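Left out: one protein chain. Kept in place: all the others.
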Amino acid sequence: MKAAVVGGSGFTGGELLRLLDGHPEFEVAQATSRSYANKTVGSVHPNLRHLDLRFTEPTDLESVDVLFAATPHGVSMEQIDAFRDAADTVVDLSADFRLPREEQYDEWYDGHERPDLLDEAEYALPELNRENLPGADLIAAGGCNATATIVGLLPLFENDILEGDEQVVVDVKVGSSEGGAGGGDASSHAERSGVVRPYAPTGHRHEAEIQEYLGLDVSFTVHAVDMVRGASATCHVFPNGPVSKGDLWGAYRGSYEDEPFVRMASGGGGVYRYPEPKAVAGSNYAEVGFELDPTNKRLVVFSAIDNMMKGSAGQAVHAANVALGLEETAGLEHTGFHPVGAP
Amino acid sequence: MKAAVVGGSGFTGGELLRLLDGHPEFEVAQATSRSYANKTVGSVHPNLRHLDLRFTEPTDLESVDVLFAATPHGVSMEQIDAFRDAADTVVDLSADFRLPREEQYDEWYDGHERPDLLDEAEYALPELNRENLPGADLIAAGGCNATATIVGLLPLFENDILEGDEQVVVDVKVGSSEGGAGGGDASSHAERSGVVRPYAPTGHRHEAEIQEYLGLDVSFTVHAVDMVRGASATCHVFPNGPVSKGDLWGAYRGSYEDEPFVRMASGGGGVYRYPEPKAVAGSNYAEVGFELDPTNKRLVVFSAIDNMMKGSAGQAVHAANVALGLEETAGLEHTGFHPVGAP
Amino acid sequence: MKAAVVGGSGFTGGELLRLLDGHPEFEVAQATSRSYANKTVGSVHPNLRHLDLRFTEPTDLESVDVLFAATPHGVSMEQIDAFRDAADTVVDLSADFRLPREEQYDEWYDGHERPDLLDEAEYALPELNRENLPGADLIAAGGCNATATIVGLLPLFENDILEGDEQVVVDVKVGSSEGGAGGGDASSHAERSGVVRPYAPTGHRHEAEIQEYLGLDVSFTVHAVDMVRGASATCHVFPNGPVSKGDLWGAYRGSYEDEPFVRMASGGGGVYRYPEPKAVAGSNYAEVGFELDPTNKRLVVFSAIDNMMKGSAGQAVHAANVALGLEETAGLEHTGFHPVGAP
Partner (left out) sequence: MKAAVVGGSGFTGGELLRLLDGHPEFEVAQATSRSYANKTVGSVHPNLRHLDLRFTEPTDLESVDVLFAATPHGVSMEQIDAFRDAADTVVDLSADFRLPREEQYDEWYDGHERPDLLDEAEYALPELNRENLPGADLIAAGGCNATATIVGLLPLFENDILEGDEQVVVDVKVGSSEGGAGGGDASSHAERSGVVRPYAPTGHRHEAEIQEYLGLDVSFTVHAVDMVRGASATCHVFPNGPVSKGDLWGAYRGSYEDEPFVRMASGGGGVYRYPEPKAVAGSNYAEVGFELDPTNKRLVVFSAIDNMMKGSAGQAVHAANVALGLEETAGLEHTGFHPVGAP
């Protein structure tokens, strides 16, 4: 199958090119970039120096089987007709088709140009929405911080441990690749190294996705920390009634034991006892774990993903695999490294 | 005045030596180390290579005006008589005298050898306990994570915004120096670089100090992140009634405007809009800031300290200054750097 | 084919397990570890948590097709008979069989227990020794710093630009994984973060390999810098006569254009114009590039590898592929990431 990547010079675009290049069923027919048209892909993404592929102008889309759009928020809603003309299946990695209702875009974003299509789009996260993906022709990859949170909390809803009216604080720690390939002063190495920086103290847009897909209002705060790839969500949950470790293991095993890209990491010995972004860096895995705090009637849920993979490009390819009836794990088998620095 | 540092080869011991060496009123008469006796201080602490000072055995204490004990938890309670024989004023940086009641040590630590002295010790944090420090002869420097939390929340109690029965989640991010100069596999560079690691998911001992000194039960979780110095506490607070920005500014200004080592960082422009460990690294400052989240009836308080300074050695010297009637800021004037990496 | 990894809990052992698990022709039959026998592989290497495999005692070796020994220097020379009893092909990742003559071990190491076998062993690096690998039954993976240097300079010898009597300074920068999974004070995160540390100012043992395989005496110095994976060699070369860019491109293309794991990075635009460890992190690629300094009659050659891959485990698997007649690139196709932090 032929695949195209629109917006191929950004970080998620490059990640898509890496994944599609190694995918047994896809061939990269086109990678577009306004800024780097005619330059080799390897001049922007040094890991792909061995590829014989040059960026083309985004105005001139080839006909392909799948088009992945890795453009900034707001572009896909404007270009969506051209994307759909070029490909039967469109997977969008921006926020443009993640939410189903126009008023959500009015509240959390700057409105929407094509509200008529919102209903049609499918949220990409297979753990949440696998049954609606086969045959989908417009797929919206979830936001990275929302994905980390949803993957962490989903089993509690699927197994009736939470109902949606509980108090939940989500404290997220993210790497610098979330800011994308541009970035201003705040993302320079000298300013960004070694930080613990409250970059979204309140009001982060991913709250809307969590509200939509879990039915839960979360108190959400995001901190920038010193890594490049990775998102770690710590969910401080106050259930309405008592919850045991057995309940939790039952819930998480029930939801995830057949999932190819979710691993449990909850206690045990050694250095890595809970989910950590390092342990999944470069892979499509999400790690999930938990701990009980009986004194405070609190349940702490930890989840960790690579924001470039499970949090965007990997999730997109995973969903495309499901949508097109391919092997779910195709092109996504990389298991991560040990040791690895700040991935 | 003559000062001694017992346990001078550890990280906090070295920090004390650095501060005392630059202090206008103190002269370092002795630095002890079991492992490095007879070696130069500079062979262990390379920043002090220019000092002409060698470690001595801890069994042979000189008579000094102030003795700072930077020994592991449990040592001071055993050696306290020797310390007090050697010095009129003892400042302990371990947990051994931070809590006033024996049952707290039974619950949170492994009991206490000298419960008779607990009542006598004064908690070092001047912002909390300044009035009791002058003339104190046994002073206990607070725990770094407790200090970050207490400094963040104290004005809310002093100004009746919180009463103590509210739900408060404290999510702390700390650097590797908290683990001390030893450290096993988990603190090796290859394993510790780039982490977001839940190292104390629940049950951290500093909860006891926060409970004692604020009268508040907190849901407390500590993460290791990639920095060496620094502790950042994000307090997610759910007040019982409405709170305005004006109330908060009033409370924080009321409590802190005359404090020499607390700075507000709450909004505004530029890269550094909220407290960050980087901005105070190497200094005795605490930075405090806040943001309101009306949707979730939440107040988010951020505080940042250098765990080696405000969180231990700097707090200890600050308290000694107050106890001995010296200028409060003596030896602690360093203002931090910009830019600085992972401090 | 069945493969075993002896010393599977160390860093290179874990890397071998990762590669063999993803290799289309190998099945991991056994992973030994003295310290972690009976524990899961995933408890030590968190990236392999999904594997259903436990460490076994090293005294009880199964019969396999290939045995990879990832034990500390000195172990293989003692255990070699047991290794060869267990497997037809043994690939050793220590220094024990890298050099052909006993006196080299007397000079650079602590002698050798089995000098009778030195002649039999083949140096693993395919770019240097591919023609002798098919059918080899004892293979010695090269040292990481030697590999980086040899790959950088080899084309200059193969194409008669250097003869071996030139003055060459090699200044190597390496990550913390070179120190292995143990490591003392010097490798703790607090001490090792952010360093530029001369850890082998002179006399590094890899000089012997370079001397042996290039016929060149190099002035060799190794610095520890802040990354986990990676070795970067900067070779300052003073050729006996004039050399042009055309000569160099001819030489490097001549030697490497058909090599599957060598990429040129020599000038051009963008951020990544020369070899960097980041660009090859996690991959088996070596990147090589150069620049002329006519003023000083100097040629500067840069090379970069992942020390865990091209510098040890990847090189070992590559050589095993060649020795056993498999596809050279099998199990080694990963191309690296962009962006990636301190890999």
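The chains carry the letters A, B and C, assigned in the order they are written, with residues numbered from 1 in each.
We adopt the following convention: a residue touches a chain if its C-beta (ideal position, glycine included) is under 8 Å from a C-beta of that chain, and two chains touch if they have at least 3 such contacts.
Since this is a predicted model, take the numbers as computed values, not measurements.
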Quiz item: Which one, C:118, C:225 or C:288, makes contact with the chain that was left out?
Solution: C:225
Practice problem: Could you tell me which of A:42, A:194 or A:275 touches the chain that is not displayed? | Solution: A:194
Quiz item: What residues on chain B make contact with the chain left out of this view?
Solution: 11, 14-15, 18, 21-22, 39, 43-50, 175-177, 181, 227-229, 263, 265, 268-272, 276, 278-280, 282-283, 285, 287, 333-343
Quiz prompt | Contact footprint on chain A, counting only the chain that is left out | solution = 11, 175-177, 179, 181, 183, 185, 187-194, 226, 228, 341-342
Quiz prompt | Missing-chain contacts mapped onto chain C | solution = 167, 169, 171, 173, 185-186, 190-191, 193-198, 201-203, 217-219, 221, 223, 225-227, 230, 232, 234, 236, 238, 271-272, 274-278, 291-293, 295-296, 298, 300, 302, 304, 339-343
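Note that in this section only the chains that are shown with their structure count from here on.
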Quiz item: Using mean CA coordinates as chain centres, what's the chain A-chain C distance in Å?
Solution: 35
Exercise. With chain centres taken as the means of their Cα atoms, state the distance from chain B to chain C in Å.
Key: 45
Quiz item: When you check chain B against every other chain, which residues touch at least two of them?
Solution: 185, 190-191, 193-194, 226, 341-342
